[in-house]
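In what follows, a single structure is set out as structure tokens and then discussed.
Here the complex is missing one protein chain, while the rest keep their positions.
Order as written gives the chain letters A and B; numbering starts at 1 within each chain.
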Amino acid sequence: MLAFIIRRILSAFPLLFGISVLVFILMAVAPGDFLDVARSQEDIPAEYIERMEQEFALGEPWHTRYFIWVGNVVQGNLGESWIYRVPVTELLWQRIPATLVLSALSILFALCLAIPLGVLAAIYKDSIFDRISSMFAYAALSIPEFFLALLAVMFAAQTGLFPTGGLSSVEHEFMSFWGRLADYAHHLVLPTIVLGMGSVASYMRIMRANFLDYIRSDFVTTARAKGVPEGRIMFLHVLRNAINPLVSGSGFILATLLSGSILVENVMNYPGLGQLIFEALMRQDEFVVVAAVLMGCVMLMLGNLIADLLLAWSDPRIRLEKN
Amino acid sequence: MYAVFFALKKPLFEFLYKFAALPKLALITCLLLVLFACKGEIPPLERKDHPLPQDAEVSEAEPGIYGGFLVTAESQQPRTFNPLVAEDAYSSQAIGRFLNGLTTYHPIKEEVVPELARSWEISSDRKSITLHLRRGVLWSDGEPFTAADVIFTFKALFDERYPNRYQGQYIIAGEPIGFEKVDRHTVRFTTARAYSPFLYVIGFIGILPRHKLIDAYEQGTLLQEWSVRTAMHEPGELVGTGPFRVHSFRPGQRIIYEPNPHYWRVDSKGQRLPYVDYLITRFVQDRNTSTVLFASGQIDAADIAPGDVVGVSRNAPLHGFTVHHRGPATGIRYLWFNQKPGVNEDGRPYVEPHKLEWFTNKYFRQAILHGFNREGLIQSVYFGRAELLHSIISPANQRWHNPEVPKFPYDPGRAIELLEGQGFEFREGGQLYDKHGNPVIFDVYASEGDDITPQIMSTFRENMRDLGIRVRVRYLDFGTLVARISRHFEYEAAMMGFTGGADPSGGRAIYLSSGRLHLWNPEQEEPQTEWEAKVDELVYASEETFDLEERVDYVHRMQEIFSEQLPLLYLLTPHAYAGLKDKWQNVHIPAMGSVIWNVDELYLDREL
Partner (left out) sequence: MIRHLFKEIARRPLGVVCLTILGILYLCTIFSQFLAPYLPTDQDLNNAYHPPTRILMVEWRPHVQVYEQVDPSAARYEPVEGATVPVSFFSSGAQYRLWGIIPADIRLFQVEEPHRIYLLGSDGTGRDVFSRLLYGAQVSLSIGFIGICITMTLGFIVGGVAGYFGGRVDFAAMRLVEFIIAVPSLYLLIALRGALAEYFEPEQMYLVIVIILSLIGWAGAARIIRGMALSLRQRPFVLAAEVMGQSSFRILFKHFLPNLASYLLVAATLSIPAYILAEAALSFLGLGIQEPGTSWGLMLQQAQELKVFTLNLWWLLLPGAAIFITVITFNVLGDVLRDIVDPRQQMVKR
């Protein structure tokens, strides 16, 4: 088990190396560089731009910058953002909590809605409810996320029930602790729903399929024969088993926790990682982009590892070493 | 966490089954809803009574009352609070809230007025300017402001270790400006040659507090000071003389400023400005969202795009605001042809020779402008809320704009006449050929940035087709476009825009033939054409005279040359609209610049 984990972690390094090289190459191939915005301003002198080119080694080929970066990373330093002149790690940390909270909430929302809906759809298979919920699932899968976000913003602006984007209101700094919490909660409602909607549909369909599998299984028939109340059978026996794939699949969820959604964050003006990374990408703020991409990869690999471990744990038939 | 979950799974399910949690959930939801309902209130600010400085400036505005908060929105957040690092307008704006320059530009009077310097004298040879600083001014942490701070700021600015954008601006005729301390409240600047925009330019840099930054300066870490993290974690460190100081900063969300308790402006009743308790700037990336926020009364001031004026105005009675018409905007938008002769590193010409021949022909350029239905664009895309641009300086800049320049309205007949006069001819299929038999085809590059650009370019393409010219439009992202036009010079035509400044000296890089942004043929060693030499002459002459009328005359003549030669085909300038809530008093909306430029004088009328 431990050997398996160590091997997985070691095998991640070449991958990370490859990806960081790829990012540097892509940034070099992409036309233009970080200083282009400065170049287009009429009142920024040429001397200043030349100085900056030297400082950022932008005149050099990409591998020179790559080695500078690797040198820094070995010393535990991910470099400095060129836009903000702040260490990259600090910049990312400013945004991680917001993204983390939103992702976690939207997954929670998806699970809380998808599990009961999926169960009910399975129990009352082919009823009106089943039909409607499956139509809903198809619809939720088919709306572009950003379009939903756009509609949500318009809804908020029209009704005034919810704030129009953002994470906190202007009065936030002057609130008590509980007030701040409520303020956050109020702002999180719409983004959570928008981000969670797609997952609701897919979890619901998995849940329904699994539940149907178990309803037909032998132990349910046995339990019925023993005269166990129907509610208890469904809740204790069937649901407990049917939920397994969702729980063990939650390792994959970890991978998406920090990815942030560029589209939804942009439309809903949410101060998360996506916004920051998109800006860095557009401005070619190299070290921020590399750090963000690598962070995404590490989360993905960690997620996969945990998913494998969970799968092995919940299903003893799977052998890790063989994988 | 998973282990705990697995271990607890059975009891957990038992529990859930036995106590169906529905009523409790409902209760919690109700509680949350109650919490949502109680909106926070911003408490009024308690102001401490600090003595007024000896040289306090008395505002000419009507005295107001303290209180209230003003909310604005910006599309991007400041990237730094250090003026030596700042490159973008959003950072500069945030810095301007808490730092002052020596002078400033008054957008209503349209002239340079005193800020930290209370008065100045110009020597008889016009190369040395003595500035008298305000006495008794304190930094926001209570330390006195003196000439030492000014000297420190300029020393840091010219320090080799700290490259910054101002250095080049303060190098005049090839030499850095000289600066010396005369006494505790007097500094003297000297320039290598007489330079009339000097008083305007000297106000750009915010004066830094020596006592706060001297240690960092000596250690060589000045550029690391005053970053976004300073504003987040220790906003009190951002010490300035400006009207405000930073109260709190949340990346991606908002920045809140509170009044500087030592600010040096007062009203005629002796009350220290500013009146507002808090100034709040929200960061709203999407322009549509910020318009929606304004239209639903959630922010106090916003720029409104021409197309949105009607929609937004509908809500005006509901939320008590007015959409003010500000006249033409300062920005200019233009299209130009690459006229750079010569070859690149691989020996290929930047522009194919036969095309270069068209592009360097001013009649060809005039014909193109005559053939472009800009009037139609104004009517459709801008709903008539824009006007034709004829000069390199926008009509918003009333002092410098020359309305009497050659004009080229939509006139396809005249365009064809001009083209035929230059040997171009139409052949089968309506395609235009030059006198050597080459079909007239060119590529235009544009940035993908906003929603208006594609509409302008699509119209241009259609109009050119009517003239028998095939135009291919290619959209690049902004960086790529800039790289092409300013480094590789491999393009035929391009469209871009600039946001103009108040003084024409800001456009030097475009006007001068040696300029970096002399787009059509930049960084010439010697002026390549007669008219470019003439423009150079006029620009230098205008910078040397201190007589305003004479300066205006030079700048007017320069504009005439540009509009006759059309190195840039000026397109149009949209009208600017500003929305502002009616409850704010002392509002004077200038033709250009920020609507709330005098935010320290604004006060709240509680009746409205």
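Note that contacts are C-beta pairs under 8 Å (C-beta built on N, C-alpha and C of every residue); 3 or more make two chains touch, one makes a residue touch a chain.
Bear in mind the structure is a predicted one, so any value in this text is a computation, not a measurement.
Shown chains touched by the missing chain in the whole complex: A, B. Only one residue from B:Q76, B:S128, B:Q224 or B:N288 touches the chain missing from this view: B:N288.
Annotation: of A:P144, A:G160 or A:P229, A:P144 touches the absent chain (contact as defined above).
Summary of contacts with the chain left out: across B:R126, B:R474 or B:R557, the touching residue is B:R474.
For the chain left out of this panel, the touching residue among B:N373, B:S394, B:S505 or B:N521 is B:N373.
Mapped onto chain A, the footprint of the missing chain covers residues 15, 18-19, 22-23, 26-27, 29-31, 138-139, 141-147, 150, 154, 202, 205-206, 209, 259, 262-263, 266, 277, 281-282, 289, 292-293, 296-297, 300-301.
Where chain B meets the missing chain, the touching residues are 288, 291-292, 305, 307-311, 314, 373, 376-377, 379-381, 383-385, 448, 451, 454-455, 457-459, 461-462, 472-477, 480, 484.
What we mean here is this: only the chains that are shown with their structure count from here on.
Centre-to-centre separation between chain A and chain B, using Cα means, comes to 36 Å.
Of all residues in chain A, those touching chain B in their complex are 31-33, 36-48, 51-52, 55, 83-86, 90, 94-95, 98, 153-154, 157, 160, 164-175, 178-179, 181-183, 185-186, 231-232, 235-236, 239-240, 247, 250, 266-267, 269-272, 275-276, 282-284, 306, 310, 313-314. Interface residues of chain B, counted against chain A in their complex, comprise 2, 5-6, 9-10, 13-14, 16-17, 32, 35-36, 38-43, 69, 71, 79-80, 82, 85, 87-88, 163-165, 167-169, 171, 223-224, 227-229, 232, 247-248, 250-254, 256, 280, 282-286, 289, 292-293, 295-296, 298, 476-480, 482-484, 486-487, 496, 498, 501, 506-510, 516-517.
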